[in-house]
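A quick write-up on the structure given underneath.
One protein chain is absent from this view; the other protein chains keep their places.
Labels run A and B following the written order; every chain starts at residue 1.
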Amino acid sequence: MSWIAVASPLLLLVGWEIASATGLLRAVFFPRPTTVAEHFLRLVVDGSLPHHGGVTVMRVAWTVLLATPPAVAVGLAMGISRRTREGLDPLFAVIYPIPSVLFLPLISFLLRSAEAALVVTGAITPFFLVAYTTMTGVQQLDRTVLEAATHYGARGWRLFLKVLLPGTLPFIFTGLRLGLGYALIVLIAVEMVSARDGLGALLWLSWGILKVEEMYAALVAIALLGAFLTWGLGLLRARLLPWVEDVAGTAR
Amino acid sequence: MPPLRSPKVLIREVSVVFKGRGSGLLALDRVSLEIEAGEFLCLVGPSGCGKSTLLRVCAGLIPQTSGEVTIQADRPGAPLTAMVFQEHALLPWRTVLDNVVFGPENRGVPEADRYARGREMLALVGLTPFAGAYPHQLSGGMKQRVGIARALANDPEVLLMDEPLAALDAQTRTIMQEELLRIWAELGKTVIYVTHSIDEALLLGDRIALLTARPGRLKQVFPVALGRPRGLEVRASPEFGALVDKIWAELREEVLRTMREEEGTRR
Partner (left out) sequence: MALSIPLSLLVLWEVFSQTSILSPRYFPPPTLVAATLTRLLAGGDLWGETLVTLNRLAIAFVLAAAPGVPAGLAMGLFRPVRYAIEPYLALLYPLPKIALLPLLLIVLGVGEKAFILTGAISAFFQIVISTLGGVQTMDPRLLEVGRNYGARGIALFRKVILPATLPAILTGLRLGLGLALIAVIAVEFVTAKSGLGHLVFRYWQMLLTAEMFAAFVLVGLIGLAFTRGLRALQRRTLAWKEEIGWQ
């Protein structure tokens, strides 16, 4: 029955192609998939897609690098100490629901570099998500495993490295996976308003000058980037954490 | 001349093949059994032998690949089977009482009647004060009492029980076994009871059917010649000990075979 999974998108693409070619769909708005593919290829060959794509990928990487270490630290602290949790909770409760695009002005007052402001804005939601999932991870750790670990001589640093971190790692990963999705939304949006390069900027600029085919090409590139990130993270998880199943249900 | 009395449950040459890789997995191989009305039959066998599968075939939850199961319906309108599941499987969003009336509700029994019946069954298992509680507020033993009340409230021709006490701690299990004996004596239902404990089977059953390791075949049927009403003290009797030894001698072989096969597939 899985032939449907192949046939259904194929049918859509062929239908679209025919509809645009025959004028059933207005080709100005809905260029034929083959035309989009041509433009996509051209943009790859002339280097602009690799350039903009590379810039966005670098920004995504920076948001992850900026968000994860402090988030894991805060999450562990909140998981271990009840007072830290209760102290930070109201702060988190107010800040977390604010769509992080709105942090851009505030952060650009703080940081002179536009690039840094952009990346930090993207890092806000992943920070909260990873902190929360890490905290949940610590809280769900089996008390008897902790007892057994201390009983067999794992204390302090060793307890952290050998028990606490591996035990919460699946949760950290879940936070990262969810956080990456949100980071991508914010980065693309912020690139649209205030950047000259990156896939969001390419998308927005080609709309501005009504280069519809290039806009589609940029859209396809963003979709591919999103799918690639999901897939890559899944792969990484399977490599790093072969002993666990996904814990998405516990997150958010 | 035809027999005067046909059995309550007639299991004839039932085989089940689970589809999967290659030719599939033979779970049950031509099992035949007859269960009399009012009888308490225990199904015993090594884990993975297909006891639960046979029970599910009787419940109509799994289709048999060949053979047939006939359940003699004596009261028109009554459901053929009601199952008590391992680890209770209560609907967590329903209160205790609403769980108990689930079956009659689905059969369209008027509200007043089904709640009266439900309360009666709750009283029988001693849970009247908890009618309005949600399952998560109950202990394991209490949840399983609800599971039993739910089955009884549906008033089935045959009661099917799938290791209902396996998930309980030893003390609770002992108490629940006594409860089961009391309830069964009171209602006189036909019961097919799956367990992996010989002790439990001997305490409860009129007969014990032993299944072989996979594929599940009927190995032997042991009549339990211990008097009724039966209490826990029966376990101290020499007959009880002799029966345990006799059944264990047969079961041991099957368990060892299962273990050897598992090691074989691991290698």
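Please note the rule applied: contacts are C-beta pairs under 8 Å (C-beta built on N, C-alpha and C of every residue); 3 or more make two chains touch, one makes a residue touch a chain.
As the structure is a computational prediction, the values presented were derived from the model and not from experiment.
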Which of B:15, B:154, B:190 or B:212 contacts the chain that the document leaves out: B:154
In subunit A, positions touching the absent partner: 1-2, 4-6, 8-9, 29-30, 86-91, 93-102, 104-106, 109-110, 132, 135-136, 181-182, 184-189, 192-193, 199-200, 203-204, 206-207, 210, 212, 215-216, 218-219, 222-223, 226-227, 229-230, 248-252
Residue ranges of subunit B at the interface with the undisplayed chain: 56, 59-61, 79, 81-83, 85, 87, 89, 91-94, 102-103, 106-107, 134-136, 150, 154
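Note that only the chains that are shown with their structure count from here on.
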Cα-centroid distance, subunit A relative to subunit B, in whole angstrom: 51
